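Here it is: the structure, laid out below.
Missing here is one protein chain; the remaining ones are kept as they sit in the complex.
Let's turn to chain A:
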Amino acid sequence: MDEMDLPQMKKEVESLKYQLAFKREKSSKTVTDLVKWIEEVVPEDPFLNPELMKNNPWVEKGKCIIL
């Protein structure tokens, strides 16, 4: 803030007023929602669902190929 000139400082005050007005939600709701969301998507996460990693494009499927 020390490097700002007056017009910049006025803009900073306007911005802070706008940011203050944001409707914050209780973290007991938002963080709970996040945990629930992650849990719901985990089955689609190849790193956490070994079934999905079975179709690994970087691992050869069988030991031999028929030429």
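Methods note: a residue touches a chain if its C-beta (ideal position, glycine included) is under 8 Å from a C-beta of that chain, and two chains touch if they have at least 3 such contacts; residues count from 1.
To be clear about the criterion, contacts and distances are computed from a predicted model.
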Protein name, per the UniProt record, of whichever chain is missing from view ("Guanine nucleotide-binding protein G(I)/G(S)/G(T) subunit beta-3-like", "Transcription factor GRAS", "glutathione transferase" or "Origin recognition complex subunit 3"): "Guanine nucleotide-binding protein G(I)/G(S)/G(T) subunit beta-3-like"
By the contact definition given up top, give the residues of chain A that touch the hidden chain. 1, 3-4, 6, 9-13, 15-20, 22, 24-35, 37-39, 41-42, 44-48, 52-53, 56-59
